[in-house]
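Sending over a structure as C-alpha cells; questions will come in a sec.
All protein chains but one are shown at their positions in the complex.
Naming follows writing order (A and B), and every chain is counted from residue 1.
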Amino acid sequence: MSSHAATIDHHHDATTSTGIPNKKLLWWAFLASDCMFFGALISTHLVYRLNPPPGNAIPTQVFNIELTSFSTFILLMSSLLMALAVNAIQKGNIRSTRTMLLGTMFFGCIFLGGQVYEFAHFVAVKKMTLSNSIFGSTFYTLTGTHGTHVAIGVLLLGMMYVRTFKPAHGESGLLRNFAHLAAVCTVMAVSFIWLVPSGIEAIYGAPVGELLSHHAVPFGIGAVALAVVFWFARSGGEVEFGEKNAIDVEAIGLYWHFVDIVWIIIFTAVYLLEYL
Amino acid sequence: MAEAIAKHAFTGAGHPPAKATFELMARPTAKTGLISWLTTVDHKKIGMLYGGFAILFFLIGGLEALMIRTQLMVPNNRFIGAQLYNELFTMHGTTMIFLAVMPLNAAFFNLLIPIQVGARDVAFPRLNAFSLWVWVVGAFLLNVGWLSHIVPSWQFGGAPDVGWFGYAPLTSKVFTPDLSTDLWVLGLQILGLSSIVASLNFIVTIINMRAPGLTMMRLPVFCWMALVTSFLLILALPAIAIALVEVMFDRNFGTNFFEVSGGGQPILWQHLFWVFGHPEVYILILPPMGYVSEILPTFARKPLFGYPIIVFSGVAIGFIGFGVWSHHMFTTGMGVVATAAFSIATMAIAVPTGVKIFNWIGTLWGGQIMTRVPMMFALGFIWMFMLGGFSGIMHSAAPADAQQQDSYFVIAHFHYVLIGGATFALLAAIHYWFPKFFGRMVPEFWGKVSFWLIFVGFNCTFFPMHFLGLNGMPRRTWTYDSNMGWNEGNFFATMGAYLLGLGIFTYFAVLVWSFFKGQKCGNDPWDGRTLEWSIPSPPPEHNFAAIPNVHARDAWWYEKTHQDEIAAEKAAHIKAEESHGGIHMPDQSWYPLFAAAGLGLAAFNFAQLHHPVMMMGNQVLSSHLPLALTGGVIMVAALYLWSLEGPGGYHIHLDANGNATESRGDHH
Partner (left out) sequence: MTRPRLVHRNILRLVTASFAGLSLALLSGCKLVDAVHQIFSLSGPQSTMVTAGPVAKSQWDLFMVTVYVTTFIFIVVGAVLAYAQIKFRAKSEADEHAEPPPQGHGNPFVEIGLIAASVFLLVIIAIPTLKGIWYTHDVPDEDKANAIDVTATGYQWWFKFEYPTEMVKLPGGAGEAPLVTGNELVVPAGVPVRVQLRTVDVIHSFWIPKLAGKVDMMPNRGNFLWFKADHPGYFYGQCAEYCGESHAIMRFRVIALSAPDYAKWLENQKQAARTVTASSLAAAAAAPTVQFASMKFDAGAALSGSPQFDADPLGAWKAMQKPEAGENAALIATGRKLFNEKTCVKCHMVRGHEGIGITGPDLTRVGARSTIAAGVLENTQDLMHKWIKDPEYFKPGNKMFHGIGGMTGYMAPNDKGDLVPNIILNDTEITALVAYLHSLK
C-alpha cells in the first residue's frame, strides 16, 4: 500500500470532469438537500414560536442551558477529532485513524447521552411531552431529528471503524465482521442510553452506587461488548483498508461537520434565542 | 489525454474488485432472465424498468380519470359514490404526478444522460438500482389501499382520499381515521427518498462524468434540464418530507403541528407543501422542455436557436420556481403585501418560460421541417403549452384568481400544462427514442393517427373546462345539479376524454406492435445530433466502444461532418483503454433490491403501527412494531453488505469486428 501512497492526490481526482471525487460531490449535494430538511424544521419551530397558543410551555423554564452548552462544546470538539481522523488516513496511518474514529464516536455518544438525559428530564420533571404543548412538539421533533442525524453518524463511523479491520487476503471474514460491528454498536448504545445520562445524574448529585445497581444489566453488557471490541482490535494481519479509502473517511467527515454546524444553528435558534 | 479517457471510462476507479470471501451470496452475473433485471445496475435496463412501471401507472391513472369523467358525464349521476370518487381523484393526481410523469422522466434520465454525456453508466450504479426499487415500494404503498375494495378484511379504508395535496387538518386522525392516509403519507415519503437518491446520482453523473471536451456549455439541453430538475428535487422534496413527518407524528404520536385544538396552524402545511409543490411543477415540465429542445433541432435540421438563453432560462425558472409557491394560496388570506409580492413573482416567471417558446420558434425558422410523429407531438407541445401558459398568466393576477382558484378553470390550466405540455413531450420522446432502445421503428401512419386522436380528444376534454370554471363549477366535486348550466360542458368533456383515451390506447398498442414487428433500424434513423445516435440501436451494455471526444455542441452532428478526424481519435482511445485492461463495467448486485425490500417491510408495517397484526382472521401480534423493526434491520444490514461488497467490476474486450468478450478478476 505504501508504495502507492505517493501517487494518491487527495485534492484532485483525475478520473472526473471537475477533479472533485464523485463521492465527495454526492455528499455535498446531499448536504445541500439536508439543509432544506433542517430549514423546514427550524421554520416550523420559529413559526410556532411567533404564534404560541395559550398554555404553551415556556422554554426558559424548561431548558438546562449549562448542560446543553457543555454538550454543544463536546460536539464541536468531536469535529476536531473527525478532522484528525481524515488527516491520519490521508497519511496512511490506520492506527491513528482508528483511534480518532473511536474518539469521534465517543464524543458523539456524550452528546447523544446529554440529549437522552435532557429529554428524559424534560418529560419526567418539567412535564413537557411531545403532545401536551406545541413547543414540545416542535422542540422534540427538531432536536430529535438532529439527534437521529448524530446517531446515524455514529453508526456510519462505527461501520467505517469495523471496515478498517477487513483483512486484505482474509477468509470467512463476514461473520466476524458482523460480530465486531455488533459489539461496537452495543458499546455505543450503552454509553449514550445509560452510561452518559447516569454520569450526568451523578454530577447533579445522584448516588453512584444506586445508579450502578439500577443499570447493572446494561452496564454489564456494555463492559462485555467493550472487551470484545478490544479483543477484535488486537493487531492482526494486513488489512485492505488504506490511504486509498481516505475519500470514504472524508465523506463521512463532511457529514459529521455538517451535523455539527446544524447544531450550532439549532442551539442558537432554539436555545439561545430564548435568553435574548 | 488517453490516460484520462481510460480512467474516465468506468465508475470504480482505484477500487480493485472485492474478494469473493466477503460476500454473503455470489454476485449475480446473469445477463438475461429475471435475475438480470432484479440485480441490474445497467442504466439502460433500470431506465426501461422505470419506463415500464411508469407507463403501467400512466394507464391506471388514465382509467381513474375516465371513471371520474364518466361520473361527471350527466348531473346527479350515481355511477360511483362520493367516497370512491374522492379516492379516484386523489389517486389520479398522485399517480399521474408521482407514478407516471416523474418516473417517465426518470426513465429518460437513466436512458439518456450517461449516453449523452459520453459515459458508460451513472456515477453510482448500485445506488441507481436502489432508487428504482425504493420507487416501486412507494408506488405499492400508495396503491395497496385499492385492495381493500376487493378484500374487505384488509381494512385499509380504501385508497387515499385526502386529495393529492392532503390539506391539514383533513389529514388528521379525527377527520380521516383510516389507514389509507397513513399509507399515503409513507408512500409519498418513500417516493421522495427515491427521487432524492436518484437526483444525487444524476447530479454527480452530469457534473463529473462528462466525456473529454464536453464542457457545460456543450452539454445537450436535455442534460441541462435534467440537472436543474435534479437540483430542484433535492432542494424541494425536503420541505414535503418534513411536512409529511409532521402529519405522521400528529396521527401516530399526538403532536400538535396541525392539531387545531393544540394551537396548530393548518396553513403551515400549505406553505411547506407548496414550497415543494411549486418547484414540483417545474420538476414535471423542465425535462419535457429538454425533450422538445432535442427533437426540434433534429427535425428542423438546424441547431437549437439561442442555446445559452435556453439554458439560462431553465436555470432561472429553477430559481424563481422557489419563490412563487404562495400563488397556490391566494385565497388563504395571506394579506395584501404577500399576495402582491407573489403575484408579481409569478408574472416574472412567465418571462423565462416565454423565452423558451421564442427560441423554439427561432429553431424552426429557416429550417427544413420534417413532420415526423415526434415532431408533431413536439409542435403540439409548443401550441398547447403556450395555451396553458396563458391561463397561468391569468392566475397570476391574484384578484382574478380568487374566482378561478379551485374551479374547473384551474383544472383546464394545469392539464394544458401537464398533458398538452409534459405528456405531449413525453409521447414525442417515447416515439423519438424508441428506435434507439429497441432497434425498431414505430410506424408513422399509426403514430399520426394516435397523435390526431390525442390532440383532438385532449382539446375537446379540457377546453370546455375553462368555461365550466368561469361558470362557477368547483373542482373535486363528485356531482353537480342540473340547473347550474354545466351539463353540456361536462358531457362534451367526457366525450373528449373517451376520444383521448382511445388515442392513448392506440399510441401504446402501436408501440407494443412495433416492439415485435416494427421495421429494424440503424444507429441514426432520424439524422440526429447528439451522442446517443452515434452508437448502435439498441445500445450495447458498454454504450461506447470508444469514449468520444466532444468538439462541439451537437457532438454527433460534428462527428458526422468530420469523420476522418473522429475515426483516428477513436482508434487511439480504444487502444489506450485496452492497454488499461479493457472496458471496465460495474458488477450487478442483490443488495439494492434487498435494502429496498427491507424498507418496504418497515414502511408498510410502520404505517399500521398501532394496529394488531392479523392473519386469517386471528391476531398474531399486538402491534406492527416488531415487523417494522425487522424491516429496518434488513435494510441496514443490506446497506452494510452493499458497502462491504464494493463496486466490483469486470472488463469487456472488443475485437476488430466489435464483438465483445468479458474477463473477470483481472487487475490493471
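Things worth noting here:
As a convention for this text, contacts are C-beta pairs under 8 Å (C-beta built on N, C-alpha and C of every residue); 3 or more make two chains touch, one makes a residue touch a chain.
Every value quoted in this text rests on a predicted model; they were computed, and no experiment measured them.
Shown chains touched by the missing chain in the whole complex: B. Across the entire complex, the residue among B:525, B:539, B:600 or B:631 in touch with the chain not shown is B:525. For the options B:369, B:572, B:609 or B:660, the residue in contact with the chain missing from this view is B:369. Across the entire complex, the residue among B:108, B:184, B:325 or B:480 in touch with the chain not shown is B:480.
Of the listed residues B:135, B:492 or B:591, the one in contact with the hidden chain in the full complex is B:492.
Note that of B:131, B:407 or B:537, the residue touching the chain absent from this view is B:407.
Here one chain is not drawn; of B:344, B:509, B:568 or B:614, the residue touching it is B:344.
Against the chain not displayed here, chain B makes contact via residues 74-78, 81-83, 86, 161, 163, 167, 169-170, 174-176, 260, 263-267, 300-307, 309, 331-333, 336, 339-340, 343-344, 347-348, 350-351, 354-355, 357-359, 361-362, 364-371, 379, 382-383, 386-387, 390, 393-394, 396-407, 441, 443-445, 448-449, 452, 456, 464, 467-468, 470-489, 491-492, 519, 525-527.
Simple rule for what comes next: only the chains that are shown with their structure count from here on.
Rounded to whole angstrom units, the spacing between the C-alpha centres of chain A and chain B is 35. Of all residues in chain B, those touching chain A in their complex are 3-4, 7-8, 11, 13-15, 19, 21-24, 123-124, 196, 199-201, 203-204, 207-210, 214, 234-239, 241-243, 245-246, 249, 253-257, 262-265, 268, 272, 275, 636, 640, 643-644. Looking at the complex, you find that chain A touches chain B at residues 13-18, 20, 22, 25-26, 29-30, 32-34, 36-37, 39-41, 44, 47-48, 51-54, 56, 130-131, 133-134, 136-138, 141, 145, 155, 159, 163, 166, 169-174, 177, 181, 240, 244.
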